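Here the complex is missing a single protein chain, while all its other protein chains stay put.
Note that the chains take the letters A and B in the order they are written out, and that residue 1 is the start of every chain.
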Amino acid sequence: MSKRVGIEVSIALADVVGMANTDVVAAYPITPQTHIVEHLAELVADGELDAEYIPVESEHSAMSACMGSAAAGARTFTATAGQGLELMHECLYVASAMRLPVVMAVANRALSAPISVWGDHSDVMACRDTGWIQIFTENGQEVVDTALCAFRISEDNNVLLPTMVHLDGFHLSHVIEPIIMPEQSQVDAFLPPNKYPFFLDPARPQAMGDFAPPAIYTETKWAQEVNLQKSKETVLKAWKEFAEIFGREYKPVESYRCEDAKILLLTMGSYSETAMTAIDKMREQGDGENVGLLRLRLWRPFPTDELRKAVENADVLIILDRALSFGSAGGPVGMEIKSALYDVSKKPRIVNFVGGLGGRDITVGNFEELIKKGIDIAGNGSENEFEIFGVRE
Amino acid sequence: MENCTIYVPRLITKKENFAPGHRACIGCGEALAVRLAFKAIGQNVIVVNATGCVEIFTSQLPYTSWRVPWIHTLFENTAAVASGIESARKAMIRKGIIQDTKTKIVAIAGDGGTIDIGLQALSGAMERGHDFLYICFDNEAYMNTGIQRSSATPFGASTTTSPAGKESIGQFAWKKDMPAIAVAHNIPYVATANPSYPFDLMAKVKKGLEAKGPAYIQILSACPTGWGCPGELSVKIGRLAAKTGVFPLYEVENGKYSITVDFPKLLPITEYTSLQKRFRHLQPEMLEQIQQKVVRKYEELKEKTEMSGCCGQTGTEE
Partner (left out) sequence: MGKSENELTWKEIEVGGIVTEPGNASQYKTGDWRSQKPTYDFSKCIKCGICQIFCPEGCINQNEEGYFVADLFYCKGCGICAHECPTFVITMKEEE
């Protein structure tokens, strides 16, 4: 039987990538992702994982090597963070458009300048339109489980898209957590070998990556969009089958104590666990109205239907963004959710906070404060389109 | 052409791995170079192509000129993509996922994609020792985007971003010595070639393919559009590039230099420059300066050859 072990999340993630019998890892060091790829290099060096580890000279080349590897038909993994993700940026679009099933862990990190190695979601939000499947995780167990699911989803021949597994830098990547590591037999039952149907092969010449004149570009992009939207079916199917084997269920939008809640807080990533504690505490204290928590796990494709359903009985929805979208009308998540709810006749009043930037903690107490402030703004209004949380005036 | 070699072209394979119907400019030296290189490469290959002239003129949805597996992703990352393919196949062969078909990995790019924006990825791939052949089709500027200068543009050439003018002689820097940079990576094979010498070109491509580890070949590819010359002169101009010493033909095997098509007496560079509009503005004194440097560089190359203990063959393809 699987045992719960105390293990650093990055190490556990690398171990499960190893259990997936990954063929190629191409990576470049960047904090706070380093422990993941260091451990993979170690597994390869010790002969525990039969893979090629390509110590590339940049993240741009990391993703480029991954594209080549996936096109050759190999199970391919990389990890990055922050500036590294941005250096890969143009490659990200190509990997998805060319339908190359790469799996990448992103230890989410703030963007320069000023340079910060600590966590927030600025890096991922700059990559939200790159056509990747993107899944957020909130604890070590989810990281391990999601990594395994990511291979399954990406390589499914109905999908053939790259997937990002987001884990908050330091708050998740560097903590030791109790994690149930899967048995190899469970991994093998859940994850079939990668059968990329278009692998580069002299026996079957084909051209990948043609250029498109205006007469055909729109058709290629629409085909890509339809495919990404449709991939949700496979994500749901993979999670269902994962639950059957491993007993842990995942949903695109997770609800916590929402049944009787008219006020909802929405978070993504590791801060969700702190938010839950805050909600428990507020309920125990009988502190005003009952508050529930929504956690957005599936970021791309965006789960519009699930989100609308999750908020249908709410009066107030407080959204915490961990990135600024400079010069715009809100945080990236806030704007997206407002947009998703615009056409719904009965929708909650939305209050959008941006906080937790560059590794700034949001404590249980801070969450209580944020929720109360959100309720107040929902009732009394604010002159701001969105609120910055925790800034010194 | 001497009579003894005149029928040799008929020994070259008729098999075209690069289909006609490509959209290269009329008289394109690069299309010719690619065509010849792929006669030498054959079909057991995976091609990684950087963005650039070749990529554009051989691929336009829903068509391809390639009869071998081909992938293009971006501009500056070709060597990195090739690294990924090479490593993937290595792992999958070792794990029994695919059979070892001894398939070669060939990365191709232009001078901009190689010597400017792609240099880092190429350096990384050469340093790591991936088993692949990298061919730079060097037409000495960014032709696809409209003849902008690159670091491979020769000194004095007028381009759209190094235009000759009252205060400018055109390209202000000497052509970057990329083969020397490749040699500095201690890779087994480095060469220069030119489609006007097809047998030399094909022999080098074959050697590069067979080398264990990274190989780098830079092929000068005349560009009638960018160089300002009639298309019919592409092959002649390539020949003159070698005969004047402007673009010497040599190879470096495991660090040992040899000139493969040597000319004991170089022709004056004006034989080469006078046929091309890009050099038309150069005054005699400037041409003389270039002439002296070309000769000096050629002498340096000969010294390297002598130090390597190899003697070049004289005028093998004359």
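As a convention for this text, a residue touches a chain if its C-beta (ideal position, glycine included) is under 8 Å from a C-beta of that chain, and two chains touch if they have at least 3 such contacts.
What you see is a predicted model, and the numbers here were worked out from it, not measured in a lab.
**Student:** Of the residues A:Gly73, A:Pro205, A:Pro252 or A:Pro303, which one touches the chain left out of the display?
**Tutor:** The missing chain is touched by A:Pro205.
**Student:** From the listed residues A:Glu219, A:Glu244 or A:Asp376, report the one that touches the chain absent from this view.
**Tutor:** The single option touching the absent chain is A:Glu219.
**Student:** For chain B, which residues touch the unseen chain?
**Tutor:** 1, 6-7, 9-10, 12, 14, 16, 18-24, 26-29, 31-32, 35-36, 58-68, 195, 198, 224, 230-236
**Student:** Against the chain that's been left off, what residues of chain A make contact? List them.
**Tutor:** Residues touching the hidden chain, for chain A, are 97-100, 160, 197-198, 205-210, 212-213, 215-216, 218-220, 222-223, 226.
Quick note on the criterion: only the chains that are shown with their structure count from here on.
**Student:** With chain centres defined as C-alpha means, what is the inter-centre distance between chain A and chain B in Å?
**Tutor:** 44
**Student:** Mind pulling up the chain B residues that touch chain A in the complex?
**Tutor:** Contacts found on chain B: 43-46, 48-49, 55-56, 59-64, 66-74, 76-77, 79-92, 94-95, 97-98, 101, 103, 120-121, 123-125, 127-128.
**Student:** In their shared complex, at which residues does chain A touch chain B?
**Tutor:** Against chain B, the touching part of chain A is residues 23-24, 26, 50-52, 54-58, 60-62, 64-74, 76, 90-91, 94, 98, 193, 200-213, 216, 220.
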